[in-house]
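Missing here is one protein chain; the remaining ones are kept as they sit in the complex.
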Amino acid sequence: MMGKKHRAEWYIVVVGGVILTVIIFMSVFAPFLAPYDPLASVGDPFSPPCRDYIMGTNNLGFDVYSRILHGSRTILLISITAALFSATVGIPIGLMSGYYGGKLDRILALVMDSIYSFPGLILAIVMAAMLGPGVINISLAIAVIYVPTYFRMVRGQVLSVKEELYVEAARSIGARAVTVMVRYIFPNVIASLAVVFSLNVADAILTEAGLSYLGLGLPPDLPDWGIDLAKGKVFVPLGTWWIVTFPGLMITLVALSFTMIGEGLNEILNPRLKEH
Amino acid sequence: MNEQILSLQELSIHYSTFDGTVKAVDRASLDLPTGQVVGLVGESGCGKSTLGLSILRLVRPPGGIAGGRIVFENDDLVTKEENEMRAIRGSRIAMVFQDPMTSLNPLIRIDRHFLETIASHENGVSKSHAMERIETLVERLGISRSRLHEYPHQLSGGMRQRIMIGLGLILNPRLIIADEPTNSLDVIVEAHFLDLLNDLKEEFNLTILLITHNMGIVAELADRVAVMYAGTIVEEGDVYDLFKNPMHPYTRGLLASIPNIKIDQTSLYIMSGSPPNLIDPPTGCSFHPRCAQAMDICRQKEPRGITSDGRRVECFLYGEGTT
Partner (left out) sequence: MRSLLAYIITRLLLTIPMILILLTVVFLIVRVMPGDPVIAMLGPKGTPEMIEQMRHDLGLDKPIISFGLDNQYVDYLSDLLHGDLGVSTYYKVPVWEKIRLYFPATLELTIFGLMIAFFVGIFSGAFAAEKRKTVADYSIRLYGIAIYSIPIFWLGLMLQIIFGVWLEDITGGRFAFPIAGRISARISPEVITGLFVLDGIITGSWKQVTNSLFHLVLPAMTLGLVLSGIFVRLTRANMLDVLKSDYILSADARGIKRRKVVYRHALKNAFVPVLTMMGLQFAYLMAGAVLTETTFSWPGMGSYLVEAVHYRDFPAIQGTIIFIALLVASISLVVDIVYAFIDPRVRY
């Protein structure tokens, strides 16, 4: 039975990967691909999609397409940074807490569970409000929400692996705690980490979009899809659908691509019992 | 009155799996004479349950009928549409399954099980009318009518199995297929159950296909026996004759494996070998790898259509066959 590729799952990962690659390409080469300056009024406001402005212009005459291209940088930057922050903080704490155990571990676990059970977006809103605008600030605000996710996952793995014989064996020959953690326990965690990270970024993307939609966290001159939606929302009754349709569609696509990669990887690495 | 109520002709049922096609039933032929009990015996995995399910066309993908006919009262069930089959299920042919605990919906009361069955086949029956019929039947089966308002888990195993029969009989079918009906019952309950089945057979004028691996209940209840091996019927005949004088080597082995209280045995007889792989069965006769009397022809041709002394026995020891 080895070598049987779960075809459907690989499709999902590949499709997700392709979409993501396109978007990354978009963000890297945005300055070259964008026909106009995303921060300047370049045409009549409220122009519907046409040859000059393939996605139309918004209420201030900005080219929607250029803003889409540049906006991809913002959202990718912030969500990936936030996810990396969370992982960098959550994983070591989870490792150590699970390994050393004891009272501190139980308190930490309780704290993390409490934060985990609270609606993330709302926590982020409050943090963003207190921290004020700024790319670093918003990344931090989002990062805090996901620290418990990594903590719980890593700690869970540590707890289940800790009692295994080979860890006992390593300790009995005097391996230092750090060594044990890094060389024996951590490798078990890596596979799940890829899955969690993908899904984390997907969630962070939606949170970032939500925060900027609510007007929080970003300086006003940064092109961002969430901000475009916020600004464009008022004009919906005018029938200028292109102002809000494209940015939202892009948010969906990016989030979807990470979700597909994450879910697909999950099916491949932890296959459920075969369906009949 | 038809001589045979049901006739399976060269029926084949194949399952398509990742590893290949499993020939669960391979050109099996069997006639069920009206009003008799026919026992279908064989080891686990020989295909007898699948055969039973296929009569009601309940074999679901990845399995399907790959050939043959199922002739019921002059109608070929293989060619019927799904909605025609649905009308037959439960009302003209009924099936009783082996584990009554899992065969009854734990969230639905017993009376609803019955009412629903009736409502699915008869229009415009009033609830009180239906309940009358149900209560009469249930009491005939030895269960007090007050139990009808209960849930399956509140009844004992023996009662549940009798409810299962009741569900099979409520619409007066002509044919009942009983798949390992006493598997989940202890011997005392089983004995009562077999008596009950016997009585019901006479009363309701039933034909019963009794699918089991338990030779004991076959001996008690059946008029005829069909032995199944690797998806096909290898021997078939009158129950007394077959038990007294088994002809096919497999049947002999099967009967010899039953511990006999009258004989002084120090060890149990076990047939050598194991059942064949149904994806890649042996060539020729599927029993030949385990048969002490295998001949060259057994490896080359499949024995079909051989009869001897009024007994159908698919073995080249008794004739040449028609393959």
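By written order: A and B. Residues from 1 in each chain.
Here is the rule we use: a residue touches a chain if its C-beta (ideal position, glycine included) is under 8 Å from a C-beta of that chain, and two chains touch if they have at least 3 such contacts.
Since this is a predicted model, take the numbers as computed values, not measurements.
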Residue among B:58, B:189 or B:294 touching the omitted chain: B:58
Residue of B:91, B:207 or B:286 in touch with the missing chain, whole complex considered: B:91
Residue of A:40, A:60, A:104 or A:129 touching the missing chain in the full complex: A:129
Where the unshown chain meets chain B, residue by residue: 56, 58, 86-91, 94-95, 97, 99, 102-108, 116-117, 120-121, 164, 167
Residue ranges of chain A at the interface with the undisplayed chain: 110-111, 113-115, 117-122, 125-127, 129-132, 202, 206, 209-210, 213-216, 229, 233, 236-237, 239, 241, 244-245, 247-249, 251-252, 255-256, 259-260, 263, 275-276
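Definition applied: only the chains that are shown with their structure count from here on.
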Interchain centroid distance [CA atoms averaged], chain A/chain B, Å: 58
